[in-house]
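For this view, one protein chain was removed and the others were kept in their places.
Chain lettering (A, B and C) follows the sequence in which the chains are written, and residue indices restart at 1 in each chain.
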Amino acid sequence: MTRLFNDPADFREELIEGFVAAYGRLVKRVPNASGVMAIDSPQPGKVSVVVGGGSGHYPAFCGYVGPGLAAAAVMGNVFAAPSAEQVHRVTKAVASDAGVLYCYGNYSGDVLNFDMAELRCQDEGIDVRTVRVTDDVASAPRGQEEDRRGIAGDFFVFKIAGAAAARGDALDEVERLARKANDHTRSFGVAFGGCTLPGQSAPLFTVEPGRMELGLGVHGEPGIQSSHMRPAREVADLLLDTLLTDAPSDAGSTVAVLLNGLGSTQYEEMFVLYKDINRRLLAEGLTPYKPIVNEMVTSLDMAGCSLTLCWLDDELTALLDAPCASAAYTNI
Amino acid sequence: MTRLFNDPADFREELIEGFVAAYGRLVKRVPNASGVMAIDSPQPGKVSVVVGGGSGHYPAFCGYVGPGLAAAAVMGNVFAAPSAEQVHRVTKAVASDAGVLYCYGNYSGDVLNFDMAELRCQDEGIDVRTVRVTDDVASAPRGQEEDRRGIAGDFFVFKIAGAAAARGDALDEVERLARKANDHTRSFGVAFGGCTLPGQSAPLFTVEPGRMELGLGVHGEPGIQSSHMRPAREVADLLLDTLLTDAPSDAGSTVAVLLNGLGSTQYEEMFVLYKDINRRLLAEGLTPYKPIVNEMVTSLDMAGCSLTLCWLDDELTALLDAPCASAAYTNI
Amino acid sequence: MSSPEVATTIVRRWLALALETINAHEDELGQLDAAAGDGDHGATMVRGLRAAVATVEKADGSAGHLLAAAGAAFADAAGGASGALVGALLSTTGRTLADDPCDTPSVAKALQAGLTMVKRLGKAQPGDKTLIDALQPFVDALAAQPVDQSLAAAWRAALPAARQGAEATGAMVARRGRSAKLGERSLGHPDPGATSIVYLLQAMNDALGASGA
Partner (left out) sequence: MSSPEVATTIVRRWLALALETINAHEDELGQLDAAAGDGDHGATMVRGLRAAVATVEKADGSAGHLLAAAGAAFADAAGGASGALVGALLSTTGRTLADDPCDTPSVAKALQAGLTMVKRLGKAQPGDKTLIDALQPFVDALAAQPVDQSLAAAWRAALPAARQGAEATGAMVARRGRSAKLGERSLGHPDPGATSIVYLLQAMNDALGASGA
């Protein structure tokens, strides 16, 4: 539940101000826009990766703005995509001569607004491309991958796109690599309890005690199945059974792994779960590469977690390993 | 509430295994002990900083083990100090010729067990010193600072001690700096809702809806006062009024700031609150130095947050700025 | 409608009434959205309408111009899918209307243009369980009214089509938007966007009725 606010109508504005006040060493406010940009953006000759979406998912999206990662984040209200107007303003602020890549989770509102901004920018001569993150296997069947929504897989796609941009890759190449990262990334989640929007006193949804929802969306969109709560080792198998069945056709044997907490699931629990995930990965002949167990894409104070696998090759690994600094993720 | 576990009796062991499986690039298991050590520890000629305490506070304590930070963490069961036996084993594993500094929050159980281990190590010829973190102003009045418990201030004391050790300072000096960091650090917290121990279905304590507890401990120890819920700006003032009244006598005007989430308080809320904290700090003529708004010392899934100020001088600033890498905090 | 002044008054009154109605139904709209989506539809509509009202209070020009300005403000403040779509509906309708007289044929034609834009942007068709299922029947019904009928009368006559359209979404499976991912779970609840459209059209009906236009 959200307890700390002044006027709920000012929530987004105040959170942006607070974020910039705290992390002014990495980001600055985009003037007259609901967004933040990296202190070193735009850089001549380098593509600017612009991410964004509704608020309520911190560190997504502003937490990933900084050198070596996203050039800017457009920030909507809680669970609402930012308007095309705001996307446009932020794009103008960070567009370099090398062009702009939009990267965001595939939701109707985000698609509508980013697409409208993209058209407007194209008309103004800014070369904008778009790669939507579609990692959530629960949201559409195989064969309809492009209809899937984006969840914690955002992180890998942003990181890889940001690293390619920072390296100086041309827009075509940054776009190709971001798309490849997305094509190699799969997530699946479980939820145990709902989240509450600022100004509301009741949660958006509830999960019955002793039960869990499989494949529930990060905004509380209903899951694909409800199950009784199970021991961690069975949850691990359930997550992996689902992901491995859906592995990309050209999957290698090295996978970047993100066990992502949605908000109020305890870190300790996630490590207990990770123990069983790791065991199973090894049993499948997969090599986990620099796993992350943390809160990387949250859903306010939802209880639950998701597992993301990103099948790596040398090209993607190099980009994942590249240095970056941001409020939420620093790599050396 | 804790949902992901197998046998609650194995919780600590499984979490350690999971943590090491995930972050093997930074830490390794201390053989035959409930603890983890940095991959580069011990280092000849460098003091080893050993931190620890009960579990349930991740990233404290194991999340702070790594190059430039703690050499090891001794991990107790949830909310229970590790035994002297485990502290002793971990100390033996990382003790270098330069000696060992114990750094931990001031709780009866931790004091008892670390002190017993310290005596045993001294008998065996290992030079061990202790600096207890006592930042929580709610837990004892002024003049009895050494009776206070340690909460999120752990982070600044560990970071400064770890940096001094990594720099090669002698044990006397590492001890002096850690003590100085602690003497310059004050925290105060508010809680909105309880946390649930693994295997339990009811929370340890509850806070009535619409109310908040001031000065509540990170294990649910009762607060000093209960109040109706207030707007973020009043919460900011309340936290700062308390901390500023208690400023150390030699306080300068630059403060490191940590707004710490206890587990299920949303990041977005914390940024809204930080906006008002920042405003007030500036109004008081204080300069916030590289603020952190994050979950740095949690309390399972407790709802609430604490504000920590660490009054800096050049010596402390340099150590705070030193590079480090760990699962939870990387600085470049 | 008698004069450009009356028309601008009606636009202002409409938006004020719309805000009032949607505000009163914010929780209901949020709950409809929560059933299969993310629960923010009520809050999104309120935000958008607040901005639209504030904009037309300060703006000058024809009813068409006010609508266009309101649509831009709505889209920007609301965000989300409904911000983009309802915003585009208002803007396109307003731009099409421009300085035309606000009689039934002009308004019907302008709304038709608005609807076309919504379909182009959102790529949804009738039956996909979206706001189009309320909007399209209304626009069709309005266009079918006698050309010489007063806008107020024509609007009143077309309104039931919107209501029926919105109601029918309760029996549909979502194929577009956030709730499309898990179609079956959306069954049984009317679409929040379609429900909002009915409230908006109802508010216009009240604004027109009060004006006697």
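We adopt the following convention: a contact is a pair of C-beta atoms (placed from the backbone, for glycine too) under 8 Å apart; a residue touches a chain by one contact, two chains touch by 3 or more.
What you are looking at is a predicted structure, and each value in this text was computed from that prediction instead of being measured.
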| item | value |
| --- | --- |
| Shown chains touched by the chain that is not drawn here | B |
| Residue in contact with the excluded chain [from B:Ile224, B:Leu282 or B:Ile332] | B:Ile224 |
| Selected from B:Phe5, B:Phe205 or B:Tyr329 as touching the chain missing from the view | B:Phe205 |
| Contact with the hidden chain (one of B:Gly24, B:Gly109, B:Pro231 or B:Gly252) | B:Gly109 |
| Contact set of subunit B toward the excluded chain (per top definition) | 9, 54, 76-86, 107-109, 112-113, 115-116, 138-140, 147-149, 197, 199-200, 204-205, 217, 219-224 |
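One rule holds in what follows: only the chains that are shown with their structure count from here on.
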| item | value |
| --- | --- |
| Identity of the chain that, by mean CA position, is farthest from subunit A | C |
| Chain whose Cα centroid lies nearest the overall Cα centroid | A |
| For subunit A paired with subunit B, centre-to-centre distance based on mean C-alpha positions, whole Å | 28 |
| Geometric centre distance via CA averages, subunit C-subunit A, whole Å | 32 |
| Overlap residues in subunit C, where contacts from two or more other chains coincide | none |
| Residue list for subunit A, restricted to those that touch at least two other chains | 78 |
